[in-house]
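Removed: one protein chain of the complex. Kept in place: all other protein chains.
Here is subunit A:
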Amino acid sequence: MSAPIELPKWADVVLVPLVSVTAAFVVAGLVVLSIGENPVEATRLLLAGSLGSGEGLGFTLYYATDFIFTGLAVAVAYHAGLFNIGGEGQATVAGIGAALVCLYLDFLPGVLLLPLGILGAAAFGAAWGFVPGWLQARRGSHVVITTIMFNFIAATLIVHLVVNVIGEPGLTETRAFAAKATIPYVHELLAPLGIALPTSPLNLTFLLALAASYGIWLLVYRSRLGYAIRTVGANPGAAVYAGISPARVIMIAMALSGALAGGLAVNEIMGVQHRLLLEFTSSYGFVGIAVALMGRSHPGGVVLAAVLFGILYQGGAELAFETPTITRDMVVVIGGVVILFAGALEGLFRRLVARGLGVLRRVRAAAPRRAAAEG
């Protein structure tokens, strides 16, 4: 048992993540060094590839969009004391929801079709999150176990649907959606205004992700529902005492979590691929766990962490392309190191930072005394 580590808020929010990221880059640098490449050059390539060009930036923010949604999904569940690792499955099923709307309701005008498609994704994702929530609340089946299982079920369900039911014969995807059923790209949207941006998959879903972040912040920290969610997560005994039903809150939080994971499907299916295809989630549902951990489950933190992961994904791809010895797998290792340091080992640096601040305070307290003694 050890005492809880108390830090000033600025250190908690800024200093600790900064130290974590720096340590991650140092260790990742050692990995790069060990295969005989220059870590400084690698870092330069990574940053230039992700932030140095309009195209790179577009890709970075496109990735960040996915990570914001899956990060928020994990964060909301976490506030209710739940560890939702089913973002992958929820996003998959949400993709089916979006595709059903976009494929079969495309007689509707675009202004109706797009919101309906987004709602379809959210509703299907919510349903896929709700069932494990219900099982947890009413049957006591642990949500970690059930959400993993639901990932497998979702993965199989989409194969069956696409291959046997709604897909193009002989292909593992559906037909392309009508143009009005797709969310506009940012570069397309800005072109008529005379702003020429390089082509990138960045689409308006990014704004939706930012809006969702603000909405979730409002919900969690400012609303009555968020109060109930946080009470259940922080102190279930107090929730029962207050007359808040933990079972009800668990089901709501899981449904909300699933709906947010659906944002990944909106970005990928309606924003970029414009058709339903297999494995469009690319494990980004799991990345959301690291994003939420690093963002400390605060929507603002989630956005920042999502952008950082966007930089890693996009910059990493460029790095692998430019430096043949640094393979894709190597980039995954570097990403893993960052997740390890920023997420899992956060406690390590909290202790370190607390010690450092303590020493600093003592030195500062001793300085005037010394000056007085000398003077």
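Assume contacts are C-beta pairs under 8 Å (C-beta built on N, C-alpha and C of every residue); 3 or more make two chains touch, one makes a residue touch a chain; residues count from 1.
By our rule, contacts and distances are computed from a predicted model.
For the chain that does not appear here, its UniProt entry gives the protein name "ABC transporter ATP-binding protein", which is one of "Acetyl-CoA acetyltransferase", "2-oxoacid:acceptor oxidoreductase subunit alpha", "IclR family transcriptional regulator" or "ABC transporter ATP-binding protein". Interface note: of A:38, A:223 or A:327, the residue touching the hidden chain in the full complex is A:223. The missing chain, though absent from the display, is touched by one residue of A:33, A:145 or A:238; that residue is A:238. Contact residues of subunit A toward the unshown chain are 1-3, 6, 8, 218, 222-225, 227-228, 230-231, 234-235, 237-238, 240-244, 358, 361-362.
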